[in-house]
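Every protein chain of the complex appears in place save one, which is left out.
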Amino acid sequence: MTKTTDIVALDEWYAIAVMADVGGNPIRTRLLGQDIIYGRGPNDRVSVHEVDASGRPGAALPTRERYNCLWTSLGAPRHEIFRLAEAEEKDRRVVVCGWIKMRTSGLRLVENFLDMAHFPYIHPNILGAEPHTEVPQYASEIRRDVDEVWATNCQFYQPQIVANGPGGMVQLTYRVPSPFVVMLYRVCPSSPDRLDVIMMFIQPIEEDLCRALPVMYLIDDRSSQIDLLNFEQVIFLQDRIIVENQRPLLLPLEPRSETPTRADLSSVVFRRWLKEKGLRFGTAEGGRDLV
Amino acid sequence: MSFSGGWYPVALSNQLEPATSAGTRLFDREICIWRDSDGGVHAWEDRCPHRGMRLSFGFVRGDRIACLYHGWQYDMQGRCRFIPAHPQLDVPSTIRVATYPCIDRLGMVWMCSDLKMEMPLDLPIDRRDIAPVRSLYVDCAPIATMQALSARSECTVLAGGALISIHAGPQNMIAGFQPFGKGKTALHIVFLGSPEQYPGNARRSAAVWAEELRHDLEREPVPDTAPAGSYEAAPWRS
Partner (left out) sequence: MAKLTLYDYELDDQCYKVRLFLGALGCLYDKVAVDVHPGSEHRSARYLRLNPLGALPILTEADLTIYGAEAILTYLALKYDTARVWLPEKPETFGRIMQWLAFSGSILSAASIARAHALFEIEADETKVYRKARLAFRLMEDHMTKQQFDDTFWFIGNTATIVDIALFPNIALSRDFGVDHDEYPALRRWMAHVRGIPGFITMPGIPAYH
């Protein structure tokens, strides 16, 4: 496909690579239908370029290095990349989980991340377990001052809050700082006055194809890096079979095309926010046919 | 896309065991077929109305199928009966999955391609003693497959194209014809007779015959002359 004409999508920041993987060898990838190439120049400067129709590097794109990732935009972002205060704390463990490609709209992935009701079925005995399937009422809103979607006071029963420990209700807060970034704050099991942060950065490749990268900022001095990595990757791959088999793959914004319940409040608010923004890329209403 | 309504076989009955579900396609439409614990068969739109998840990935418990994603349970009429996220909720009767008429006949699971049409399944053969051979999935367009089969001396087209009578050597078989999708056709092959009449070795040699048929059909792809997406243009559905 070719570069989207969706201005709203073009003007956002996107993580496209883990900084450790940005080296002297230029790497080609695709963002919003546009082929791009990135790498580190002779003076160690990182650059991202569009690849033009003849296959040669074209226009240079803006770059940022944030949260262990290289970010870029195909448009003119009207704001900086969101801020995560926890990332500035020195005692945080950072776990960068590795990109996984998925045949679906990145927006479906965001909604799946916001969803708690699937825990007992898709992540049984990890994030949920029958018969504890109820989603207690929570709040969700568009925060106008920062233009973000939040879901607060979320609770769900998890069979093991810490490894081999007893089950109980976990407290979660969800935040969507931009259409293709989603994160959750979870009360840290080992220090209850602080919050672990799990983020997911999505690189929308095409309307129905994306790659996603979980990045965690944790308070945890006991678990091994590989165990933390494995845990998150298992969860992530259990979700993949779902998001690749939703129909349509593109996210419907028309309220009547799916059937939300109270448990889906954050999804309802997310879709309303996307609609207000006028985002079309990756939605069933679609940027594909519009020029 | 619309096409003329009609009954099509979508599986061999013995390959859809009680309390299981499977996905298939009819004219490239994704279909969920499932069999309840009492043996009843169901063909539904392969999509949970909640979040669009394919129901063929779901799980059958008793007389209900549950969506894999959130465990929403649907009764045999396609009506949602239980939403685990809200266990106390009296589920509104409007939450439903689109269901197609579906029936077991001639050792095959048949579905009507039209959601609303109530026409009965009218087959020229009515037998209860059936020895199933196999379902054969061929990478060959339905129209091309039908043309190639019609041209073979051992095949006779019956029931407006839904069934093909096959006389291969000493064997008399019937194949149900499923227009799976643009480049794919499924044939559901059975013997008209009891499994005692057609024991394992007879069915084994029929299965080998079917593999060779598939090989022939895929080796010389007949160009699909119908305009893309217009299955209703198939000559046998006139």
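We call the chains A and B, going by the order they appear; numbering starts again at 1 in every chain.
Just so we're on the same page, contacts are C-beta pairs under 8 Å (C-beta built on N, C-alpha and C of every residue); 3 or more make two chains touch, one makes a residue touch a chain.
Bear in mind the structure is a predicted one, so any value in this text is a computation, not a measurement.
Participant: Out of A:Thr72, A:Asn245, A:Thr261 or A:Thr283, which is the one that touches the chain we can't see?
Facilitator: A:Asn245
Participant: Out of A:Gly23, A:Gly55, A:Gly98 or A:Gly168, point to the residue that touches the absent chain in the complete complex.
Facilitator: Touching the chain that is not displayed is residue A:Gly98.
Participant: Of the listed residues A:Glu65, A:Asp227, A:Glu254 or A:Glu276, which contacts the missing chain in the full complex?
Facilitator: Selected residue, touching the omitted chain: A:Asp227.
Participant: Just name the one of A:His49, A:Arg175 or A:Arg211 that touches the chain not displayed here.
Facilitator: Of the candidates A:His49, A:Arg175 or A:Arg211, A:Arg211 is in touch with the missing chain.
Participant: What residues on chain B make contact with the chain left out of this view?
Facilitator: Looking at chain B, the ones touching the missing chain are residues 11-12, 15-17, 20, 22-25, 57, 59, 66, 68, 71, 134-135, 137, 186, 200-201, 203-204, 207, 211.
Participant: What residues on chain A make contact with the chain left out of this view?
Facilitator: On the chain A side, contact with the omitted chain comes from 18, 21, 96-101, 103, 121-122, 124, 211, 225-227, 229-230, 233-234, 236-238, 240-241, 244-245.
Methods note: only the chains that are shown with their structure count from here on.
Participant: Can you tell me which positions in chain B touch chain A when the two form their complex?
Facilitator: Interface residues on chain B, with respect to chain A: 30, 46-47, 49-54, 57, 68-71, 83-87, 89, 95.
Participant: Would you mind writing out the residues of chain A in touch with chain B in their complex?
Facilitator: The contact residues of chain A facing chain B are 111, 117-118, 120-122, 130, 133-135, 241-242, 245-248, 252, 258-263.
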